[in-house]
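Heads up, one of the protein chains got dropped from this complex, but the rest are sitting where they should.
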Amino acid sequence: MDEQIKNSADAPLLEVNHLRKTFPLKKSITGKVLSELVAVEDVSFTLRPGETLGIVGESGCGKTTLGRTILKLYPANGGQILFDGKDITNYTKAQMRPIRTDMQIIFQDPYSSLPPRSTVGDILSEPVLVHGIVPKNEVKDYVMDLMEKCGLRDYYYERYPHEFSGGQRQRICIARALSVKPRLVVCDEPVSALDVSIQAQIINLLKDLQRSMNLSYLFISHDLSVVKFISDKIGVMYLGAMMEFGTKKDIFDNPLHPYTKALFSAIPNPNPDVKMQRIVLKGDIPSPANPPSGCRFHTRCPHATELCKQQKPEYRECEPGHFAACHYAGKV
Amino acid sequence: MALILKDKNEKKKNGHYLSGKEIRAIAKENRKVMNALEKKKHRKAAESEFTTQMKDDANILEIEDLHTYFFTDQGVVKAVNGVSFEVPKNATVGIVGESGCGKSVTSMSVMRLLQGPQGQIYSGSIRFKAADYKRDEKGNPVVVATAADGKQQYEIEEKVYDIAEMPIHEIHRIRGRQIAMIFQEPMTSLNPVFTIGEQLDEVTFIHTPGATKEMAKARSLEMLSLVGIAAPERVYASFPHELSGGMRQRVMISMALICNPRLIIADEPTTALDVTIQAQILELLQDLKKKMDGSILLITHDLGVIAEMADYVVVMYAGRVIERGTVSEIFHDPRHPYTIGLQKSKPTMDSDSDTLFNIPGNVPNPVNMPKHCYFKERCSKCTAKCSGEYPGMVQVSPTHFVACHLYDETKQGGDR
Partner (left out) sequence: MAIEELKKENEALPDEVEAVAAPAAEETEPHEKNVRLMSPTQMVLRRFFRSKLSVVGLVMIVSLFLFCWLGPVVYNQWGQGDVDETGKVEYTYSEITYTDENGETHTFYQVVETGKTVNSLAKPDKSHPLGTDKTGKDVFARLMYGGRVSLAVSFLAVFIITFFGVVFGGIAGYFGGWVDTVIMRICDILMCLPGFPILLIVGTLIDSFGIKGQYKIYYLMAFLTLISWSGTARLVRGQILSLREQEYMVAAEAMGYSAARKIAKHLIPNVMPQLIVSMSLSLGSMILYEASLSYLGLGAPEKYAAWGTMINIVAEDQNILQNYFNVWGPPGICIILAVLGFNFVGDGLRDALDPKMRR
């Protein structure tokens, strides 16, 4: 661990350049792709050790695909993924295997992400044994220690996942991901399926673990308030493309993109006396299989002009470290 | 096969699992109770058996000491365990609570949609003030006037039904016509093989005697435009899969409104939707609230939605009501440690602290509830008294009730 921290002091742990991921929709008999769905288009960012990058967006914006493509669970169709300085974009499955311990994933649904017929002990010891994280005779102690860290009681070791509530299951998932001592964890909506009081527990647990294990998170969520709480940098996605990217302060204090502003105002306020003036977006999210021309957001944007329909706005650095893809960034 | 072998060792190692004898005992008891309750559900009963009186005439729905149990193989799950609250006329009451707290089961009990024979209303009453046709001795509706074209107008009278006592085949008097429901999952709540129009018209046909096709269609289109659908004719002719989630939820809402129900139960109407779509639907519901002549029972886990929509709030935890009052009482003067914790643990847009407040621990397993306060193990303000009996409801203001030992002495007002 110490060594790793030393040689990666300031270099980015993860660098993503112009990443593109498409899914074929229709194929000819010979296997030629006739039409495709662009799930992620031209996404770039860097993530430093110990940092958290929050990705926000609505359903169908490609945030989950982005996370899985970075982990090479899906092959990328373009661009570059640099992990710890190595270009892993074209690594084979066998080449990926040793790096798998460095990058892990936590899922949204704590019910389908645990194998139903294994005990908690089995679920947690399997990766430790397979990757030889600790010597065989220390595995149980290691797992027990990990369980304690993740807020799981020792007698859970012999129980089955179906006996636990969502929050406890999510803790098991976190423990499983951390059992191989990863450096990057992709959290794919880890708290969306949980209750409010449990959400807070899990977010605090993730924060504590980040501090003690020097983890980097790619935190994917549709909930801006959760992302705000845990992230250092935030990216806002819409229909596969990055709309705005910047530090937490940039995004929250000075949102440049109209979509980000609309997202902020859509969150219901838990104060009955505040009747806020809400920007309600018209219409529905267009299908990602058939995105609008020009700016992807122009069909719902309250400030759209003729230019937005015609020309795709450039993803540009409007302020130092603060990117946005809008012709009128900051002007409306 | 492997799992069976593995389990044998399991049993030796810990006594955590039920023994075969206990399982058989549970099954036997369950069968006995379930059979009796099923029999009651399907009995023939005269109308007088399930008509009662409201306690307060200003209410449309009164739920009193409702117990809804699920008789599972592992024991009795008391999903709703003595819930009482009322819904006044033209008001929106929000039930808020976490998953498994019994909020949906409460609404299912009101609609009598529980999955039998496991799910049963064990005891308690659900009094609902319905507007039903007045019937003569033979059970036929009384005709007031007959229009020139043969359409008959029936006399309407208000009757109070106890839904919990109603035999299941009488429930059509209420379901759909008097109480409508909006479900969480708009994607699966519409039948994919019929057009939206057919599904909407059907509601009119079922609940309005003598409705013609033209009447039904006119009503359906009217409702579609009421819920803010710009091209009602197009949506009327389309199939559910052609619509997006937000549109389908609008259709569901219009379907609920067709019969002019006196009560709409909205079970997590915005949970499955995206934030920007959720904002649209909330806007619509607020708008409808003003327009329609009826009450809304809104069930959600989202405090933000409750704060925006509701007039009265009921907070539930593990099958019981732990606090209820007006929306400003609950949000500005919460009394129960759980309500306080729930509000604090929600990350808000304007907070800047480093760690979130959280309520430790988990909801107790529903099969074996402790005798003491269910929140005891997670509560930060626990006293010696909390190990005793489950706390009763204490009135802290005319409209504000809380079930917590902290307020046992302070019958009126008092500090936090």
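Every chain is named by a letter (A and B) in the order it is written, and numbering of its residues begins at 1.
As a working rule, contacts are C-beta pairs under 8 Å (C-beta built on N, C-alpha and C of every residue); 3 or more make two chains touch, one makes a residue touch a chain.
Computed from a prediction, not measured in an experiment: that's the story for all the values here.
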{"item": "For the chain not depicted, the shown chains it touches", "value": "A, B"}
{"item": "Residue touching the undisplayed chain, where the options are B:119, B:240, B:334 or B:364", "value": "B:364"}
{"item": "Options B:29, B:158 or B:242, residue touching the unrepresented chain", "value": "B:29"}
{"item": "Residue among A:100, A:149 or A:181 that touches the chain left out of view", "value": "A:100"}
{"item": "Absent-chain interface as seen on subunit A, which is shown", "value": "68, 71, 73, 96-101, 103-105, 107-109, 112-117, 126-127, 130-131, 153, 155, 160, 162-163, 173, 176-177, 180"}
{"item": "Touching residues (missing chain, whole complex) on subunit B", "value": "1-4, 7, 10-11, 15-18, 20, 22-23, 25-27, 29, 32-33, 36-37, 39-40, 73-76, 78, 122-123, 361-362, 364-365, 367-371, 377, 387"}
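Convention: only the chains that are shown with their structure count from here on.
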{"item": "Centre-of-Cα separation between subunit B and subunit A, whole angstrom", "value": "34"}
{"item": "List of subunit B residues in touch with subunit A within their complex", "value": "3, 10, 13-14, 16, 98-100, 244-247, 274-280, 282-283, 301-308, 310, 327-328, 331-332, 341-343, 345-349, 351, 355-360, 362-363"}
{"item": "Residues on subunit A engaged by subunit B in the complex (per definition of touch)", "value": "58-59, 117, 155, 158-159, 165-168, 195-201, 203-204, 207, 222-226, 228-229, 252, 262-273, 278, 280-281, 284-285, 300"}
